[in-house]
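Excluded from the complex is one protein chain; the other protein chains are retained at their positions.
The block that comes next holds chain A.
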Amino acid sequence: MSSIRVRAQLRDGVTNVRALISHPMETGQRRDNSGNVVEAHYITEVVAEMGSRHIMTANWGPAISRNPYLSFEFEGANTGETLKLSWVDNKGEQDSTEVRIG
């Protein structure tokens, strides 16, 4: 199952995208129960695109909350088109998903 849950709704020519990503977003400052520092592990980049059209790139630091939420809006899409959302984290892990604009 994808780590990304996303909805893209078109209204009056504006597509509203709301996404939730499952990710620990560890800052590298937190200590676990035995007192050891938990290694930093956070998403550094989220990219939204439609085919070859770039919509938005988010650059994130460790201050973004655990299981991040992101919403944004853009113009010029049609119902039924596909929006692709992908992320990469500081360990090089990545995931992506596609959603039909409804």
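The rule we apply is simple: a residue touches a chain if its C-beta (ideal position, glycine included) is under 8 Å from a C-beta of that chain, and two chains touch if they have at least 3 such contacts; residues count from 1.
Everything below uses one rule, namely that contacts and distances are computed from a predicted model.
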item: Absent chain [UniProt protein name; select from "Thiosulfate-binding protein SoxY", "Hydrogenase-4 component E", "ABC transmembrane type-1 domain-containing protein" or "Alpha-ketoacid dehydrogenase subunit beta"]; value: "Thiosulfate-binding protein SoxY"
item: Footprint left on chain A by the chain that the document does not show; value: 14, 25, 27, 29-31, 38, 44, 53-66, 68-76
